[in-house]
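Have a look at the structure below before the remarks.
What follows is an incomplete set of chains from the complex, kept in their original frame.
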Amino acid sequence: MAPPTVVVVDTTFARVDMGTIVLQRIGEIASPSELATQRFTVPGFKDLAAVARRVVDQGAAIVLACGMPGPEPIDESCAGDASLGLQLVQALTGTSVLEVFVHTTEAIDGDGRVDEDVLAALCRRRCRGHAENAVRMVLDPAAMVGRAGTGRRQGSDDEEAIPVRR
Amino acid sequence: MAPPTVVVVDTTFARVDMGTIVLQRIGEIASPSELATQRFTVPGFKDLAAVARRVVDQGAAIVLACGMPGPEPIDESCAGDASLGLQLVQALTGTSVLEVFVHTTEAIDGDGRVDEDVLAALCRRRCRGHAENAVRMVLDPAAMVGRAGTGRRQGSDDEEAIPVRR
Amino acid sequence: MAPPTVVVVDTTFARVDMGTIVLQRIGEIASPSELATQRFTVPGFKDLAAVARRVVDQGAAIVLACGMPGPEPIDESCAGDASLGLQLVQALTGTSVLEVFVHTTEAIDGDGRVDEDVLAALCRRRCRGHAENAVRMVLDPAAMVGRAGTGRRQGSDDEEAIPVRR
Amino acid sequence: MAPPTVVVVDTTFARVDMGTIVLQRIGEIASPSELATQRFTVPGFKDLAAVARRVVDQGAAIVLACGMPGPEPIDESCAGDASLGLQLVQALTGTSVLEVFVHTTEAIDGDGRVDEDVLAALCRRRCRGHAENAVRMVLDPAAMVGRAGTGRRQGSDDEEAIPVRR
C-alpha cells in the first residue's frame, strides 16, 4: 500500500526557502516508505488555500502551508485573509493544514530593521518544528495526546506546563 | 446501541492539560454506557477545526475544542481565525463544537505577568463548566431550556438573571 | 398539512429569558395551526449557528437566534464571530436566521454600570419586534415589501422615512 | 423562453425605498420581455444573504441587495458581516449579487447630522447606477468589458481613466 503523503506548499514571496527546510526535516525523521512527500510553490500566502484544497482532494494526508508575511500593516491584514482560507479548507475537508507562517516583524532589531540572521534562524526552527508535528500527527497521533498542555512552541522556547490539582 | 460520543480536542500549545480536565469531569457525571468519549491533540488552536470536522463526519454527537491563546496581540487575532474555523464546521454540519478557550490575558497579575495559579484555576473551572454543558446538551437538552437567560458563565461566577414583566 | 415551523434558539449566558419573550409574542399574533414553534437553548451565542443549521436541515421555515453579548471588548469580537456563523448558515441554506442580539453596552448608565431595567425593557422590545418580523416573513411576505424603506427599528423608535423624488 | 430574472432585495431598516428606485430604473431601460423582475424585503441588511441564496437557487440571473447601514460604529461592523454573507452566496453559487449599500455616514453635514436631502439624492443615484450595471451584466456583458478601467462610480462622479503606455 502506498504510504500517506505529506504535501508542502510554500511561496516565491518568502525570502527563505521554507519548503526545503520542511522537506529536509521530514527526510531526517521518516523514511520514504513510511511517508511520501510532494512539494508545490505559489506566488504568495494568499495562494496557499487553492493548492491545499487541490492536494487534499487528491488524497494528501496532511498539508504544511508555509508563508512569510512582510512588515507592513497591510501584510498582517492579508495574512489574516490567507489564514481564513486555510481554515476554510480544513473545515470543508477535515484534513489538517498546518499554517507555518514566519512574520518578518518577529525579526526586527533595535533600529527597526529586519535582522536577516535572526529571521533565518527563526524560520529554520519553526519549519522544523512544524515538520515534526506533521509527521507525528500522521504516523503517531497518540504521541500528540501525550504532549497535550505542555506549552510546546514551534520556533521559540517551549513554555512551562502548569499542573492542575484534581 | 452504541452511546453517543463526545470528542475532546486540545493542543500541545496550551500550558494546561485541558483535555484531561474535560474528560475527568465527563467521567464524573456520565457513565461510559451513556456517553462514549474520544480524545485528540493538535499543535495549536488553529488546528482544531480540521479535527472537529473529521470527527463530526465520523459521527461525533458533540465536540469540545480546547485552546489557550497566548498574551500577544497576534495571539488574539489568531484566536479569531481559529474561532471562525469552528463556526464554519458548525454551520456546515449542524453539530455543536463548544469553543473552550482560556485566554492567558485573563490571568495577568498587577505586574503584568501571568499568574499561573489563577490561570490553572480558571482553566479547570472553565473546562469543567463546558464539560457539564456538553453532557447536558447531548443527554438532556430540555435541561438547557430550563436554564435559558439565567446568566450562566463557565469559568467565572454566574451573573444574576433579570426578570422581564409580561 | 403541517404548518410552517418557527424555531427559537437562545442562550444560558443571557441574563434575560429571551426565548420566552419571543415565543409569547408569536403566540399573541399567530395561532398554532398557522405556525408551529420549537425552542432550543445553547450555552452562548457562538453555539447558535450549529443548532440553526440543524433545525433548518430538519425543515424550519425561519430561525430566531437570540443572544446577549457582554460588556467587554472581547465580547464584541466574539459576537462578530457568532454573527458570521449565522451568515454562513443563511448563505449555505437560503433560510432566514434572524439575529436577535441585545448588547449589554446598549444599557450602560451614566456611572458606567448596566441599568438592568433599561436592559430588560430593551430586550423585551427587540425580541417582540423580531418575533413580529419572523411571523410576517413566513405568513405574509408581501407585508414586508409594503414596509420597505420605512426606517423600522426593533428595540428602539423607528426612524422617519425619507421620500425620493422620481 | 422566459426572460432572465433580476431580483431586488431591500430592507425595512433603510429610510429610503431603495427597491422601488431600482425597479423603476430597470423598467426604464429593459422591457419585461427582455428581463423579468422580482422583489423581496427583509428587516435589515444582515437578512439579505438568505434571500439572495434562495432566489439564486430558484434561478435568478442576478440579485441586487440593497441596504442602508446606520451611523454608529456597530452599524459599520454589522455591514461588514452582511457583506461577507453576500460574498459567501456568490462564492458558493457563481451568481452575481450586487451590494447596493448607502451608508448614512456618507450624508453627514457640518453639524454632524444626517442631511436627508443629500442622503435621498445619493441613494437615488447609487440605486440607479447599480440597476444599470445589473441590466448590462445580464443582457450585454460585452459592454461591461468596454468600460473596464474607466473609473466608474455609482452614486458619485466617475473618476478619470488613466492611460498606460504599452
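By written order: A, B, C and D. Residues from 1 in each chain.
Everything that follows uses one rule, which is that a residue touches a chain if its C-beta (ideal position, glycine included) is under 8 Å from a C-beta of that chain, and two chains touch if they have at least 3 such contacts.
Note that this is a predicted model, so its numbers are computed, not measured.
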Number of copies constituting the complete assembly, 4 shown: 5
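One rule holds in what follows: only the chains that are shown with their structure count from here on.
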Touching groups left behind when subunit B is ignored (all other chains fixed): A | C, D
Mutual neighbours - chains that touch subunit A and subunit C alike: B
Self-contact between copies subunit C and subunit D, residue sets same or different by half: different
Chain centre separation (subunit B, subunit C; CA means) in Å: 25
Centre-of-Cα separation between subunit D and subunit A, whole angstrom: 40
In subunit A, residues with contacts to at least two other chains: none
Topology of the chain contact graph, where touching chains are joined (line, ring, star, complete, other): line
All chain pairs that touch each other: A-B, B-C, C-D
Subunit D-facing residues of subunit C, complex: 76, 80, 83-84, 86-88, 90-99, 103, 130, 133, 137, 141, 144-145, 147-154, 159-166
Touch list for subunit D against partner subunit C, complex: 10-21, 24, 39-43, 46-47, 49-54, 56-57, 74, 77-78, 81-82, 84-85, 88-89, 92, 116, 119-120, 123-124
